[in-house]
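Sharing a structure, written as C-alpha cells. Questions coming.
The other protein chains are all here in position, but one chain of the complex has been omitted.
Labels for the chains are A, B and C, by order of writing; each one numbers its residues from 1.
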Amino acid sequence: MSDLETFRAETKAWIEDNFPASLKGSSMGLEGESDESAKADFESWRQRLAEKGWGAPTWPTEYGGAGASDPEAKIISQEMAKQGAFNPIPLMAGMGVTMVGPTVLEYGTEEQKQKHLRGIASGEVRWCLGLSEPNAGSDLASLQTKAEADGDTFKINGQKIWTSGADISQWCGALVRTDSNAKKRDGISFVMLPMDQDGVRTKPIQLISGVSPFCETFFDDARAEKSDLLGPLNEGWSVVKRLLQHERQSQTQARPAGGGGSKPTLQEVAKGYVGTDESGALADTDLRNRLTHHLMDSQAHSLTTSRITAEARGQVKVSAAASILKNSATRIAQGKAELTMEIMGSQGIGWDGDNFSSEELDNVREWLWGKAISIYGGSYEVQNNIISKNILGLPENTQKG
Amino acid sequence: MSDLETFRAETKAWIEDNFPASLKGSSMGLEGESDESAKADFESWRQRLAEKGWGAPTWPTEYGGAGASDPEAKIISQEMAKQGAFNPIPLMAGMGVTMVGPTVLEYGTEEQKQKHLRGIASGEVRWCLGLSEPNAGSDLASLQTKAEADGDTFKINGQKIWTSGADISQWCGALVRTDSNAKKRDGISFVMLPMDQDGVRTKPIQLISGVSPFCETFFDDARAEKSDLLGPLNEGWSVVKRLLQHERQSQTQARPAGGGGSKPTLQEVAKGYVGTDESGALADTDLRNRLTHHLMDSQAHSLTTSRITAEARGQVKVSAAASILKNSATRIAQGKAELTMEIMGSQGIGWDGDNFSSEELDNVREWLWGKAISIYGGSYEVQNNIISKNILGLPENTQKG
Amino acid sequence: MAALTEEQSMLRDQAKSWVTEQFPVQKFREMRDSGVVARFTPETWQGMIEMGWTGILVPEQYGGSGLGYLTFGVVLEEIGRQLTASPLFASAYVGATAVMLGGSDDQKQAILPKVVDGSVILTLAVDEGPRHDPAKIALKAESTGSGYQLSGNKTFVVEGMAATDFIVAASIDDDVKLLHVPASADGVSREAMSMVDSRGYANVHFDGVEVGAEAVMGDAAVLEQVLDCARAGIGAEMLGTASQAFDMTLDYLKTRVQFGQVIGSFQALGHRAAELFGQMELSRSCMEAALQGIDADADDVSELASLSKAKVGDFIHEMSNQLIQIHGGIGMTDEFDAGFYLKRARVLEAAYGNQAFHRDRYARLLGF
Partner (left out) sequence: MAALTEEQSMLRDQAKSWVTEQFPVQKFREMRDSGVVARFTPETWQGMIEMGWTGILVPEQYGGSGLGYLTFGVVLEEIGRQLTASPLFASAYVGATAVMLGGSDDQKQAILPKVVDGSVILTLAVDEGPRHDPAKIALKAESTGSGYQLSGNKTFVVEGMAATDFIVAASIDDDVKLLHVPASADGVSREAMSMVDSRGYANVHFDGVEVGAEAVMGDAAVLEQVLDCARAGIGAEMLGTASQAFDMTLDYLKTRVQFGQVIGSFQALGHRAAELFGQMELSRSCMEAALQGIDADADDVSELASLSKAKVGDFIHEMSNQLIQIHGGIGMTDEFDAGFYLKRARVLEAAYGNQAFHRDRYARLLGF
C-alpha cells in the first residue's frame, strides 16, 4: 500500500469515527440551525476538525493546519464527500482560509502568523477584506482610504465597498493609502484591523438578486495596530496582487452543481420542461443546439482544469492559467443560469409565490447573482488584459491589468 | 401621371428602342467577348448610353451625366433590369464612376471637371487609385510615396499596393507626400496622373483565391501635371477621406446574389445537399439553426438599408450609417460563403476539376476572395473605431479611425 | 424612428415627454415597492386614456383614432424606455386587435368604445404551460346548445389580475376558437403570479364557465394573426427598453473614470458599444418593418413578426447583460435601475414565443 493509500484508509476511518451521523448529507449552511442538538453536533464536529488541523489541512501544524500535501488534502475532501461529511471551516472563516491565511503565511511575521492563523484554521475568527472603493472599481490602485501613523497605531479614514461579510466578521484586511505623495501603486499598504471598534460601521447592500453578503464599510478614525501591517509599509500593492491571485485561484472552478450531487442534469431538466421528439432529441432544436454548446464548454473547462493540474505535477499553482479558467468558469456559470431560465419558460422568470418550485426560484436568484461573477475578483475585461499582457506578452495597452 | 411615372415610361421606351436584343440577359463582363458581332453591339450600346448621359446618370449633363435625381437613377436601373439590360460603364471606368468622379465633382477645378469627367462617364477612360502602401495598411496617413515639385509637374517616387486594375487603367488618382516635414496627415496631396508613361510600372498580385485585379504599382520618377492636383496642396487628407466615404458607401450593399436573380436560394441549396426530415425541415438541425440566423441577419440588413434610405427622404447620403452597414454587409457576405461551403460538404472544398460543379468551385473562390471584404475599404476594426468615435461620440481611443 | 409622419413625430414627442416627466422609471420603482396587486397605478392608466392612447388602433366609428400599428409602436417604444407599467398593451393593443380581427359587428360596438374609455380592460389568454405553444390548446369548450362551457387553465396571462374581460383560446372539438369571457363570469378564478419584472400576470382558472354562442371571436387563423400583431408590438416596447439600456450604458462609458481615463476610451469597450449600436439599428429596422407590414396588410407579416421578435429579442438579451457588465458593481445593486431592465428583458423575451421559437418558425415559413 502506497503512502497515499494508507492516508486514505486512515482518513476514511477517522471520519467514520468522528463525523456525527446526524449531520450526514446536510450542507455547510448550518450555522443558523435552530435545532439545538444539531447545533451541538455541528460545533463538536468543527472542534474535532480544528484539533485535527483539517480546517485548513495544507497549513503547517504550528499554525492550526495539518501540514498535508495537496494530494492528501484532495483525499480528505474526497473521503468526506463519500460519507456525506463536509468541512465548514473555510466558509465560517469568511476570506480567512482562502485568501488571508495563504497571504499571511507568505508575507506575515512570525508574530502575525501566531496571532491570526489559528483562529482562521479553527473557524472561530471570520475575516472580511476591504479592497474596493466606490470610485475605484476595477482600478483598485486609485483607492482613497487613508491610514496615518499615530503612535503604535494607524488611524484609518475612508470608505470601502463590496466587503463581503463585513457585518459578521471579527477582522478585516484592508488596503489603505499610507503615502499620498507617492505614485498610485506605490503608497499603498495592507493592514489588519478588528471590526469590533467604534471607528468601523457597516451597511449591507441590497442587490438585484435580493439580500447579499456584501456591505459598505465606513472607517471613521478606525484603528489598526502597527504590528498588524502585513508586508512592508507602502508596499501593499504586491501583497494585494498575491491576494488577488489566491482569489482568482479560488474562482477557477465552474460552480459546482451544488448540494448532494443528485441534482438532475441540465439536459434532464430540459427534457422535462421542453419534451422530446420521437427520436428522443429535445423538441426545441434551437435550444438543444445551444445546450450542446454549453455542455461541451463545460466539459472542456473541467478537462482543462484537470490538465493544468496534471501539468503542474499535482500541485495546483497560482498560475497564469487562472485568468483563462476564471473567464471560462464565468461563461459557463452565467450561461447555465440563462439556459436554465429559458428552459423553464414562464416558470423560470418567477420572483416568489407558490406558483413556482424552489428550483425555479433559486435559479432566478442564481441568474441575477451570477452576473457579478464577471465583475468581481478582476472583471472579465481585466482578465483579458492580464492574459494579453502577462501570458501572451503583448505590449501594455491603455487599460492596466 | 406623376413626373416619375412619366420618366419611367420614357425610360422603358428608350431602353426598348436602344438596347440590342442580342445582349439581353448577358451580364457586364462582355469586354473580352470574342464574338465580333456581340462586340459591335456592346460598343454601340455603350455609346448610346454615354450619349444619353446614363453611364453616370446623376452627374450634370455638362460633364457627361444626365442630371438625374436619385429616384430617377433608381428607375433607370430598375427598368434596365426588367428588360435584361445593364449599364457596363461603371465597371469599365474602374474607380472612375463610383469614387474618382464624385470627388472631382466636389473638389475639382472647372478645368479638371472638363478634362476628366466625360471620359469616365462614357466608359472610355478607366481609373485606378493609388492609396495603400506596403507598410501603411489601415494607417493610410503613414504613406511614404513622395512627390516633388519640378517645373509644371510633380516628380513621383514610391510604391503603392492593392491598386485595383492598375495594369489596365489609363489614369490613376494617387495619394502622395508633398511635405515630409509636416505632421503625418498634413503633408499629403492627391494627384492625378496618366498610367501610360515610363515612370510607372505595375505587377499583378496573386491572391489566395487565385488571379486578382490587384497590382503593386511602382513610381520611379513618374510625372503628374501640377494642374492635376485635386484639392489644395498638402490637403489631400480631406480629399481622400471623402473618397473613402464614397467607397464605404459603394460597399454597404450585401453582395447581390449575382447574375440573373434566378439563382436558387441558400435554403434551397441546403435542402438539395443536406436533405430534409419528414416535416420538411433541414435534416441537419445545427446547420438549420445557423442558416436561420444568417437569413434573418440578411433580411435585417436589407430592411436597414431601406429604412436609412427612407429616413434620408430618398437621398442616400454618405452618412455615418455607412460604417454599420459595411460591417453588416461583410458579416453576411462572409457568412454566406462559409455556410454555402459547409452545406456543400466535401463538394464545397474542391479547387478544380470535373468532380465539382461550377457553383461549387465559384463558391470556393468567393469564400476566399470574400475574406478581403473585412480588410479593404476600412477594415472591420477601423469601421468600429469610426462608429465608436464619430457616431457614438466616445473619446478618441488609441487606434485612429 | 424612421421616416415618421408628422403626426407620428408629434405623438412620439408627446409620449417621450409625458413618460419621462410623469412616469419615469422612478415611478415604476415606487409602484414595485408599494406592492399594489394590479402592478400599475391608476394615475398612469388614467393619463394614458386621457391622451387617447387607448384609441390609437380603434377605428373612429368606435371612438378611436385609427392611426395604426406603427403609430402605436411609437408610443410603446417610449413606454418601454421608462418601464411604465399599465394595461395599455394588453388591452388597447392586443385585446383591441383581437376584437377588430375576430369580433362581430355587435362585439365591436359593445367592446371597443369601452376599451377606448378604459372601462374595459381586455387581455388575451393563450398559453397553458411554461412555453408559448399556441398550436396546443388543452382548455376545452364544450357545446351546450346555446353556447359553450369552458374548463381548463391559462398561465402567464398579461395583466390577468386587472383584466375585466378575457379573450380565451379554447379547443372546440378539433378546432380552436377565441371566446370572449368576462372576468366576472361564474367559475372564473385567478391568482397573481409574482414575476421577476414586478409586473402584472395571473394564472386563470376556468371551471365550467358558461358563455353564449355569441362569445365566439374568431378561429385559429385569427388567433395566429392576433399573435403576430402582439409579437410585432411587443418588439417596439422591447426595443424601447433596450435602447434605454444602451443610452444608459453609453452615458456611463462617457463619464465613468478608471485608470485615469473615461472607460469609453478603452478600445475593447468602444468596439463593444459599436457592435451593440449596429445590432440596435438592425433590430429597429425589423421591428418597424413588422409594424408597417401590419398597417399595409402585407402578406409576409408572419415572417416579419418572427424576424422582429427574434432579432429584437437577441438584442435586448445581450444589451441587458452588457448594461450590468459595463456598469460593474453599481449595476448589481438594487438601488440602481439596471436590474429592472435586465429583469424586464427576460420576461419580454419569453412573451409570445422566445427567440428560439421564432427562429424555428421563421425557418418553417421560409420552407426549410
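Convention: a contact is a pair of C-beta atoms (placed from the backbone, for glycine too) under 8 Å apart; a residue touches a chain by one contact, two chains touch by 3 or more.
Only a predicted model underlies this, so the values are computations on that prediction, with no experimental measurement involved.
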item: Partner chains on view for the chain not depicted; value: A, B, C
item: Sole residue of B:Thr6, B:Gln78, B:Ser227 or B:Asn355 that reaches the chain not shown, by the stated touch rule; value: B:Asn355
item: Residue in contact with the excluded chain [from A:Asn327, A:Ser346 or A:Ser374]; value: A:Asn327
item: Hidden partner chain, residues of chain A it touches; value: 267, 270-271, 276, 280-282, 288-289, 291-293, 295-297, 299-301, 303-304, 306-308, 310-311, 313, 321, 324, 327-328, 381, 383-385, 387-389, 391-399
item: Chain B residues that touch the omitted chain in the full complex; value: 132, 135, 137-139, 142, 161-162, 205-208, 210, 273-274, 284-287, 290, 341-342, 344-353, 355, 364, 368, 371-372, 374-376, 379-381, 384, 397-400
item: On chain C, residues whose C-beta touches the chain left out of the figure; value: 266-268, 270-271
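Assume only the chains that are shown with their structure count from here on.
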item: Chain of greatest Cα-centre distance to chain B; value: A
item: Chain closest to the middle, measuring from C-alpha centroids that were averaged per chain; value: C
item: Distance between the centres, which are taken as Cα means, of chain C and chain A, whole angstrom; value: 41
item: Whole-Å gap separating chain A and chain B, where each centre is the average of the chain's CA atoms; value: 56
item: Junction residues of chain A, two or more chains touched; value: 285-286, 397-398
item: Per-residue overlap in chain C, given as positions that touch at least 2 other chains; value: 261, 265-267, 359-360
